[in-house]
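Before we start, here is the structure in question, set down as structure tokens.
In this view, the complex is presented without one of its protein chains, the others remaining in place.
Each chain gets a letter, A and B, in the order it is written, and its residues are counted from 1.
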Amino acid sequence: MSGQLLSANHAAAIGAALAGRANRTGRGFVSGVYPITPSTECMELLCNQEIEKGHVVRVESEHSAMAVCIGGAAGGARTFTTSSSNGLAFMAENVVAAALLRLPVVMVAANRTLGPPWNIWADHGDTLMLRDTGWIQMYCADNQEVLDTVLCAFRLAEDRRILLPALVCQEAFVLSHTMARTHVPTQDEVDRFLPPLDLPGRLVGTARIVGGLTVPQTTEVHRAQHHQAMGRFFEVYREVQDAFEAVFGRRPADPVVPYRADDADVLVVSMGTIGSTVERAVDVAREKGIRLGALRVRTFRPFPAELLAAAFRGRPRIAVIDRNVSLGFGGVLWGEARGLADPGAVVQGYMIGIGGGDVRPEHVLALAEDVASRQAAGAPVLMEAGA
Amino acid sequence: MSESVLATLEGTGGPAEPLLRPGNGNCGGCGMSTALQFLGRAREARSIELVIPASCAAVAVGPFPYSALGVPTILTTFGSAAAVATGLSHAARLNGEGTRVVCWAGDGGTYDIGMASLSGAAERNEDILYVCYDNEIYGNTGGQRSSATPHGAATSNTLRGKVEQKKDILGIMAAHRIPYAASVSLAHPEDAIRKMRRALDMKGFRFLHVLAPCPTGWKSEPALGIELVRLAVRSGLFPVVEVIDGRRTTINVEPDFAEEALELYLSLQRRFQKSEIDAAALRPAIDRHWRDLRARSGRIVPADREG
Partner (left out) sequence: MGVTETGRASIPEEIPLPLEVRVHGRGGQGGVTCAKLIATIYAEQGLHVQTFGDYGSERTGAPIRAFARVDTVPIRNHNKVYRPHHLVVLDAALLGDDVLDGAEPGAVVLLNTARGLEPFADRHGRFRFAAVDATAIARRHGIGTSAVVIINTTLAGAYARAMGLPWEAVERAFAVQGLARDLPAAREAWDAVVSRAADEGEAAPVRRAVPAPNVIGIAEHVEDLPNPLRTGSWRTQMPLYLSHAAPCNAGCPAGNDVVGFVQALATGGVEAAARVLFRTQPLPSVCGRVCPAPCMSACNRGAYDGAVHIRGLERWIGDHVDAEGVRPPRAANPRRVAVVGSGPAGLGAAFALASLGHDVEIFEGESCLGGVLRTGIPAYRLPEEVLDRDIGRILALGVTARTGTFLDAAAIADLAATRDAVIVAAGLQRLTGLEAPGVLLPGVLQGIRFLDDVKRGAAPRLAGHVVVAGGGNTAVDCARTALRLGAASVTIAYRRGRKEMPAIGPEVDEAVAEGVKLALHRQPVRVLGEGRVQSLELAEVELGEPDASGRRRPVVTGRTAAIPCDALLLALGQAADLSIVPALPNLFTAGDMATGDGTVTHALGSGRRAAARVLASLDGEPDPVLPRPDLDSLVAPAHVRFSHFHVEPPHAERHRIGAHALGFDEVNRGLDGPSEASRCFSCGACTHCDTCMLYCPEGVIHRVGQGYRVDEAFCKGCGMCVAECPRRAMAMVQEASAR
């Protein structure tokens, strides 16, 4: 297998740079970046790339990094940034703004525990905090997926049927700093995949307003339109998968990735790299004759409710793993997925790997065993993964 | 003196559509409105994009999809004007466009919540004209104190008058060593339009500070806004200066430091009533500031009193 040994941070940066250059025949590429562990290496590499008709602006905060993207996008440029954890929290106001202004900004988040107390390790709580901001959210399980998803994210975000910002999530260190062989496409390939951005409402020439005040009845319609754009995602995504495959010769993963799920007695649902750990556990269980199966939720927003419901059909026991805690409630993914199962099915929530604890196959097997033993779902379980 | 004042303010750029159009939502007698009219005259046919953070100016444009502004405009979050403008300005530059990206921000969005992004953009010397229309109050939220509110002015959250001094924003911006920083008096249209035009045509980060009377917040007669600016300038309260590269300071209007100007300035605004602040109490700070200005301008003697 060909490819370069890259961290996911670098894979993301290279993807962004390729996408940026691909818009040299359009209105160019603008990025605002600000360092935060563990996304720093992504912005560093981006800053050190030669990008024809592209500027990477080293700003003074994450809030401004997103603001630069907003300005760049409003000016018709392709835009990108990266951040993590508290950086995303600080950025949040402009994260909302980018979405509500319907600007196709692409952002890579290195999922990291929110602090203080400071903890730099993996946790999905940061991007899930931005769940309701109106962004597309996609979670990755390996370095190649990060690069590919970045390229897909631009095409999705910029599609006229969607016009929404997209967040590509990769976990702190587990992916961000882990080197793996990654196929890097050529510029020519990317040029063929990503057409130049032509934003219909960009700020140029005509005296018009971006972000003008809205009254309740206008806002109602705008939210409905935003919601409908989210709804068109899955249809557009299938086209993107086809196009991607045609150019690059590999097909990006589906919004929900099943693994030996069809006949599973127990289905384990998760996001991010835990999903690949679960797949290893499934293999172990299957060897023991236990019919374990897995679903990896790759697209979290829009939420693939129909895909999950279909995958849940006939499955009596479902364990949902969350690398996050919605404090006072439970795991976020569990909360959203539990209503999609068949009536009478047991959907049990497990929160594990909080604050970067290493989630191993034995943890998955243990929780699978737990759910198998249950006649009814109980309160979500907070499991300790330890180191 | 029958010559048209507008004729004297004309440049070579030719006429343009108005920047602030009729049908805007600003209060009658709003100084920011007049300032936008000035900028409209200064720009002539230059291509402009406006970046407006949360502020009265953002509300003035009216409800979506309408706009009372005659140029492409983006409304941003409160603290983001300079950073959004950065993105727009890079997009324009990448595409070889001569568009001037102009931030139009109030004092809250400049002195307070926007200070970090403003400072960042200034330090990076982004190609932006940043105009702070300073009405010395959070007007859009109903009149709370900002760090631009002057000592002694009552606001809705400093009922007995603000205790602290107003920030020296021009000094702060000049200290970034930006190519151009200037204060603009609406009562001195020639100087104001000249500065706006100069700032529009320069490259790099330019900062203009406009004292914008707010009849609602200052509790003054709407008709008297320009006169209040005139008094602020005459009394020395609002120095009209320009600073090139953070080093060369020029005093553009020499005040007469008249006591009666300062007293009149205070008495025409009910916001100064509660604190009972008087000219004598303000004078020492004004004098100190002017000593500094004179030292920085290299002119210890006032410009119009030299041989």
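As a working rule, a residue touches a chain if its C-beta (ideal position, glycine included) is under 8 Å from a C-beta of that chain, and two chains touch if they have at least 3 such contacts.
Note that the structure is predicted; figures quoted are calculated from it, not measured.
Engineer: With respect to the chain omitted from the figure, which of A:96, A:207 or A:366 is a touching residue?
Structural biologist: Checking each option in A:96, A:207 or A:366, the one touching the absent chain turns out to be A:207.
Engineer: Determine which one of B:62, B:179 or B:246 touches the chain that has been left out.
Structural biologist: B:62
Engineer: Would you mind spotting which of B:221, B:263, B:278 or B:292 touches the chain that isn't drawn?
Structural biologist: B:221
Engineer: Touching residues of subunit A against the unshown chain: what are they?
Structural biologist: On the side of subunit A, residues 100-102, 163, 200-201, 206-210, 213, 215, 217-218, 221-222, 225-226 touch the unshown chain.
Engineer: Residues of subunit B in contact with the chain that isn't shown?
Structural biologist: 1-7, 9, 18, 20-31, 33-34, 37, 40-41, 56, 59-68, 186-187, 189, 215-216, 220-227, 230
Throughout what follows, only the chains that are shown with their structure count from here on.
Engineer: Cα centroid separation between subunit A and subunit B, in whole Å?
Structural biologist: That gives a centre separation of 43 Å.
Engineer: Using the touch rule from the top, collect the residues of subunit A that touch subunit B in their complex.
Structural biologist: Subunit A residues touching subunit B: 27-30, 32, 53-55, 57-61, 63-65, 67-77, 79, 93-94, 97, 101, 203-215, 218.
Engineer: Which positions of subunit B touch subunit A when the two form their complex?
Structural biologist: Those residues of subunit B that touch subunit A are 17, 47, 49, 51, 58-59, 61-67, 69-77, 79-80, 82-95, 97, 99, 116-117, 119-120, 123-124.
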